[in-house]
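The structure under discussion appears below in the form of structure tokens.
Yeah, one chain of the complex is gone here, protein chain that is, but the others are all in their spots.
In order of appearance the chains are A and B, and numbering begins at 1 in each one.
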Amino acid sequence: MSYAPHITGWGVASALGVGRERLRSALLRGETGIAPVRRFDTSLFTAQVGAMVAGYESDDRDPTALCHEFGSLALRDALEHARLDLDCLRTRRVALTLGTSLFGDQNTESLARDLAKEFCIEGPAITVSTACTSSTQAIGFAADLIREGFADLVLAGGIDALTPKLFAGFDALGVLSEGPCTPFGLQMGTTLGEGAGFLVIERGGMRDAVTYSVLRGYGLSGDAFHETSPDPRGRGVAAAMRAALEDAGASEADIGYFNAHGTGTMANDTAEWCAVQSVFGLELGGALPLSSSKGHLGHAQSAAGVLEMITTLECMGAGLAPTTAGFEGARPGGPPHPVGTKKPRPLAYELALSSNSAFGGNNCALVFGTAEPASAGTEEVRPVFVSAAAALGAGVSSMEELALIYESESAPADCSLDIDLAAELPRVDLRGIDRGSELLTAVTSRALSDAGVRLRGQVRERTGLIAGALRASADSLERFHRSVERRGLAKPDTTAFAQVLPSAAQSACAKALNIRGPQSTITIGEGSGLMAAAISARMLAHRSDSDRMVAAAVDVKAEHLSGGALGDAACALVFCTTPTSVQVAGIGIAGPDQVNAAIAEAQSSWGSKEAPELVIERPKPFAGMPASSSSFALAHALDVLRRGRARTVLVASQGTTASVAIILVSTEVMHDN
Amino acid sequence: MTTDLSGYVASRVAILDSVRQILRDTMKLKIEPEAIDPDAPLFGTGLGMDSVDAVELVIQLDGKFGLELAGSRQAFLTIRTVNTIVDAIMEVRGES
Partner (left out) sequence: MSLEDEYRALRYGSALSRMDHVGLVRLQGDEAIDAVDAVCSGDLWVRDGRMLQTLVLDEKGQPVADVYVCPDNDACIVMLEGITTEKFSACLARHADADLKFELEDLRPEHELFSLHGPYAWEVLSQWLTPDIIGLPYLSFYRFDRGICFRAGKTGEFGYDLMMRTEDAREARRELLELLGSFGGAEVSLETLDLCALENGFFSIRHGSLEGLTPLELQLQWRVSARKQFPGLAAIEELRAKGMSRRLTHFVAPGGVKTGDLLRGRDAAVGEVMTAAYSPAVGGVVGAALLDISVAHPGIDQFFVPNEEAAIPIRTVSSPLLVNRSLLVDPHHHRYSTREDATPLPLWQGSLP
């Protein structure tokens, strides 16, 4: 049974105002939220402007506190729009999907944990941290949670705050325009912004709510091209758009408006225009109304996706196409006629496409609107198998070593890891790769190799990667912060800046190995690896844009420079749709205190009356590796099943912000049932 | 140009070694600095630097030699090879 995700409300804290009504009236008046930066000194930078949340322009509190406040405001606004109160949330299966990429000292999932607590959200809280595509992807994952029945209601969105270090990093890269950005227009460069936005997405017909729009589908891809520049021919963006259309059961001719990522940099805008022409064709593409909201809101980074979608929703409801604020003429290489009127232009449309792209090449597109799908159609659910696993960490580098620790219950070794990745991948340029990227690439490469996968041709487009990571690699974080301390904000280490994202390891791995399919970096704190596995398996089961997904996880101990120990680890598992001897029988996802509910859900989706023969529930003995430990457990389960030591295994994790349970069985058992 | 050839060469070699060291560290190359040819292209082909590496290189050259390239139109002409960087430094020092 597949449930359509209905959008019944939204809320914002944005540069155009806190609260959706303020946002709407500012949009309709064609205003911009970009102004000279007051929060910190910009005299050393090229750019002087930014789009701070209205009322917070001078607020220079700790960014985590700011983010929490923005998130809180936006959530309240959304709940009010959807006519929900906290009691409603408490009594329903409610989840939170949050896009954010903090690179402070805290783990990325802490924001979701705190907001979930504040808003009495008891279901799973999944954080997506893929920079500029974070909230777009969070919305996509929310759609899956609803469609597959894991939640009845999801609060989906993103939050980001503009800090001096962020500003410094982008400025040093030379991507900021001096004055307000003009996407698709004559100034080159982008303008940074911030804010928070949330959508209320729920199962239609569940309560008496107004459905403003239906989230029809989403698509993910990776450029596998460069740390900061997009593929100039827009191939990754086009792939994400096509995947979103397919997921939505729509064709490009059904799209009435396109909200572009449109940052205003030469690299992005030209690549994106190439993608539009590729997906829509020259004629349809040339006639497609499109605009970028970054002229109004700046580049709100992790919140860009949700704020831009809400901009579209507001205008769509008023029969308008959003405009590109500040547009005064088209740049060469970009679309010749974006919507660039002073105010939004009257346009009736039933289906919209929205797209975002990020550092490291992650792309995400969304399709939403009031148009009904052509046919209800029964969705084909594919069986999912596991084909290989590889683990590195705590003295473990093989399945045998892993088994030894689980079976003998001995303590894992406290020793550093020695990998010669250059020897394993002689034809990959690994210069400048950081510790997290190195580990993740090593296990992913080994797992794919064990699975007999050669990433050539179409296989690259149809292989994806979901990584669980709590933060950016400690060495990159340290290098970046140290460069700012020593050389000042005007001279940050830009190679380190490009890597201070939790998703840096995932993008570096994708680039090294040429993985171009759906990809993301998520965290639930403890248990992230198992959540990555759950997402990977579900994507394979319910989507048709990939044939295999690598579910991986990586931990880099902060003190790694003094010799890695228990905390430095990575693990990867390959899931696929071609039969192997081990099959995914059931998956359960629930709130952090609800591991039993997750287990029950997994058991129920398996449909067997028997209890699993082996249960691996605690992350021990691999405590101290929050992302990878649950993946190690799953890898061990695979090994146990392959060796015939058991026929059914349950792996569960009570994570920091969600609980996950996965039941693996030997394939013959599935046939027996 | 100075008539003191050995003095000139000594100055150049000192700067050459220093610039090679900076390049090696900036790009995290696993080679000896001497293995960086003085006339090897830095961008495109050759050492294969990209725009992100370039930013860091410019900061390092400024820090070590006071060579102000950031935001200058001439920057891309100066950082074509190690020798062109050395030329610029020699000029700043009045030694060319």
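The criterion applied here is as follows: a residue touches a chain if its C-beta (ideal position, glycine included) is under 8 Å from a C-beta of that chain, and two chains touch if they have at least 3 such contacts.
Quick caveat: nothing in here was measured; it's all calculated off a predicted structure.
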Sole contact to the chain not displayed, among A:Cys88, A:Leu404 or A:Val428: A:Val428
Candidate in contact with the missing chain, chosen from A:Gly179, A:Pro232, A:Gly249 or A:Pro383: A:Pro232
Where the missing chain touches chain A, by residue: 232-233, 266, 270-271, 274, 331-333, 422, 426-429, 454, 456-457, 514
Hidden partner chain, residues of chain B it touches: 1, 3, 5, 8-9, 12-13, 30-31, 35-41, 44-47, 76-77, 80-81, 83-84, 86-87, 90, 96
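Quick note on the criterion: only the chains that are shown with their structure count from here on.
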Chain B - residues contacting chain A, complex: 26-30, 48, 50-53, 55-56, 59, 62-63, 71
Touching residues on chain A, where the partner in the complex is chain B: 46, 172-174, 226-229, 429, 431-432, 487, 491, 493-495, 498
